[in-house]
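One structure, pasted below without further comment.
All protein chains but one are shown at their positions in the complex.
Residue numbering begins at 1 within each chain, and the chains themselves are lettered A and B in the order written.
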Amino acid sequence: MLQTKGEKVFQIAAHVVMIVETICVILPFLLLIMSSFTDENELVAHGYSFWPNKFSIEAYKYLIKKGTSIFRAYGLTVAATVIGTTLHLLMGSMMAFSLALKKLPGRKFFSFYVFFTMLFSGGLVPTYLTYTNAFHIKNTFLALVVPYLMLSAIHVLLMRSFFVSSIPDAIYEAAEIDGAGLLTTYTKIVLPLGKPILVTIGLFAGLDYWNDWLNGLYFMSDQKMYGIQTLLYRILEDIRTLASSAMGSAAATSIKIPSVSIRMAIAFVAIIPIIMIYPFLQKYFQEGIALGAVKG
Amino acid sequence: MKIQQAESQARPVRRVSHRRGRSRYLFKKWAPAYLLMLPGLIYFFINNYIPMTGIVVAFKKYKVSTGIYGSPWNGLKNFEYLFATNDAFTITRNTLCYNLAFILVNMALGVLFAIFITEIKNKYAKKVYQSAVLFPFLISIIIVSYIVFGFLSVDNGMINKSILSPLGLEGVAWYTEKKYWPFILVFVNSWKEVGYSCLIYIAGITGIDDAFYEAAKIDGAGKLRQIWSITLPCLLPTIITIVLLNVGRVFYSNFGLFYQVPMNSGSLFDVTNTIDTYVYRSLMKIGNIGMASAAGFYQSIVGFFLVLFSNTVVRRISPDNALF
Partner (left out) sequence: MKKRILAILLATVLVMAAFSGCGSAPAAPSQGGGNTQTPESGSQGGEAPYEVTLMYIVGGDYPDQALVEQAMKDLVLQELNMKLNIVTVPSTYSTQLMLMLTSGEKLDVFPMPADGSGPLSYITNGYIQDLGPLLDLHGDKVEAIYGEESKIANINGFVYAIPMNKERDYAGGMIMRKDILDECGIDVGENCSKLTKLEDMTDIFAAVHAKFPDMIVFGGDYIYTPASIFLGRGIDNLGNEFGVLLDPANDTTVSNWYESDEYLRRVNLMRQWYQAGYVQKDMATSNDSGTTQMRAGNLFCDFDLTKPYRAVEAEQATGFPCVCFDFDEPIKNGCTILDGWSIASNSENPEKAMEFLNWVYGSAEFNNLMNWGIEGEHFVYVDKGNSPIVDFPEGKDLDSVGYHMNRGWEMPNQYAAGIWAGNPEDLPEAMARYNNNMKVSKAYGFLFDGAEFETELANLNSVREKYAYAIGSGSVDPEVELPKFNAELYAAGLQTIMDAKQEQLDAWLASK
């Protein structure tokens, strides 16, 4: 393939900028991982470093020892993430599709209805009252899936904006002329063509589910129903309380809680699965891009 | 343009049809669209609109025995603490200015990175860059604050210990020096958040019809020219959507960013105190639901009017891109 000089310069510039950005990201990340493997005392005395003088896996040992239910929590979070993300994408794309129909009567009102939820919120207490008193989801699996996360106005509007700008009106018109109903247009045209945005939003929704710890904290009083983030948060809080309060008795002597390195270990444990899954997801990304490009 | 033509052509046809027949036709045509929207509408109703009525507590003197709706009215008393001292100006200024900076910087960097990533030809490099942009998004802001502390700590920080002191420079007391923080906060925010908008822009760019680029190439347009006349205009609706969405939240701030990252350092409050951190610090020992709700109401109502205004402006210029 022929490359003009301008093209070459552009490629080089792009690489340079992105390499700088990548370094900016990798360094702190490396710091996080290294410090989770650093000896606790080393960390407190000399701070975080990229290459610690003394390695230790004490933090991870402690996590495994204290978090007997870590695997159950992972399971719950995975289930909530998969189910929640699917529902999120389904409901969101259906809604975004309808709102993207330029001639839909009441389009403006419904768009506003969606957007308005972003602006005003009654706060935690009324939401909690609604879900626990009217829907009784406390201590049920639904509590990990439904509140806050099952749909987001931002995502609906972003999808709508994509549908509006990237799917030409001609396609809708052609579909209409072919006698395809709106449902067919949605499933046969909009969903396949919208793959790039669906994958992106799916990623965001998935991450929201994966990273959520508040639903678990507020809507679960049963520890067995905690997702992974809530459990990790809880371990962290318990350690913090133990480390900062004067100990009640001598039994404490035998524990040396790695209260500093454990923060990093916990952060790392929480993202390991994402790091492992991401390459597969990225493949899907590329696929989405290819399909999107074909359509023209 | 096309749509308007299509619309003007379609209209006369409909007008002649019988009134009743027309509405039946319309119903049949649009019913699936409403049906598709229904689950979402219901969800928003339950998750947002029912709890939203709880906002009245901002005007009430709350007691649990009478509940949110039954408690006596309290006028604007719950709002007083927000405006009682000189801090009102500082926190409003900080919240607004930082948000504007974040919107601009994240937009510029997001679009730039998105264009670079989609244009870069090397497939592996592309993957690496794409992951890099996203990764900070995975770390919670509290962990980010520890990482920042790892760099900026006065005693043990990487910058003081490994950069400034080998150069023979004196260490900086980062957490008491105000002047650096506007930059640090903007940097940390972009570092963490740019991936979000960047990925959406990437999706937007992938959605652009390749035919445009082919045509431009035939016309002999260079890379920059293509970006300027095809990529950016096609991306504009997405950019506008993201900016409008952010304008609505312009009175809100990321609590973790402004509280955890500066380590709640009092000396920095002039440049780090925002409405959210101020409310937290004021109310943590008071526990008044009404006062907390009042702050939220104040933030929302300002955002609401700003969005109404900007949306009207957008609608004047390009109706298709307006949010509603």
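Everything that follows uses one rule, which is that a contact is a pair of C-beta atoms (placed from the backbone, for glycine too) under 8 Å apart; a residue touches a chain by one contact, two chains touch by 3 or more.
Being a predicted model, the structure only gives us computed values, none of them experimental.
A.B. asks: Going by the stated contact criterion, tell me the shown chains that border the hidden chain.
C.D. replies: Across the whole assembly, the hidden chain touches A, B.
A.B. asks: Who touches the missing chain here, B:L167, B:A211 or B:I286?
C.D. replies: Checking each option in B:L167, B:A211 or B:I286, the one touching the absent chain turns out to be B:I286.
A.B. asks: For the chain that's not shown, point to the residue among B:G21, B:G75, B:P233 or B:G266 touching it.
C.D. replies: The missing chain is touched by B:G266.
A.B. asks: Which of A:V82, A:A134, A:A170 or A:I277 touches the chain that is not shown?
C.D. replies: Going through A:V82, A:A134, A:A170 or A:I277 one by one, A:A134 is the residue touching the chain not shown.
A.B. asks: Decide which residue listed in B:Y43, B:F59, B:Y81 or B:W191 touches the omitted chain of the complex.
C.D. replies: Selected residue, touching the omitted chain: B:Y81.
A.B. asks: For subunit B, which residues reach the chain that was dropped from this view?
C.D. replies: Spelled out for subunit B, the touching residues are 45, 49-50, 52-54, 62-70, 77, 80-81, 84-87, 149, 153-155, 173, 175-176, 262-267, 269, 273, 278, 281-289, 291.
A.B. asks: Against the chain that's been left off, what residues of subunit A make contact? List them.
C.D. replies: Against the missing chain, subunit A presents residues 40-46, 65-69, 105-106, 108-109, 113, 124-126, 128-130, 132-134, 138, 217-218, 221, 223, 231, 234-235, 237-238, 240-256, 259-260.
In the analysis below, only the chains that are shown with their structure count from here on.
A.B. asks: Can you work out the whole-Å distance between the CA centroids of subunit A and subunit B?
C.D. replies: Measuring from centre to centre gives 16 Å for this pair.
A.B. asks: Okay, in this complex, where on subunit A does subunit B touch?
C.D. replies: Of all residues in subunit A, those touching subunit B are 4, 6-7, 10-11, 14-15, 17-18, 21-22, 24-26, 28-29, 31-32, 35, 46-49, 91-92, 94-95, 97-99, 101-105, 108-115, 117-123, 125-127, 129-130, 134-135, 146-148, 150-151, 153-154, 156-158, 160-162, 164-170, 173, 181-183, 186, 193, 196-197, 199-200, 203-204, 207, 211, 263-264, 267, 270-271, 274, 278, 282, 285, 288-289, 292-293, 295-296.
A.B. asks: Within the complex, which stretch of subunit B touches subunit A?
C.D. replies: Residues 2-3, 6-7, 26, 29-30, 32-34, 36-37, 39-41, 43-44, 46-55, 57, 68, 112-113, 115-117, 119-122, 125, 127-140, 142-144, 146-147, 150-151, 153, 155-158, 161, 191, 196, 199-200, 202-204, 206-211, 222-224, 234, 236-238, 240-242, 245, 248-249, 289, 292-293, 296-297, 300, 303-304, 307, 320-321, 323-324.
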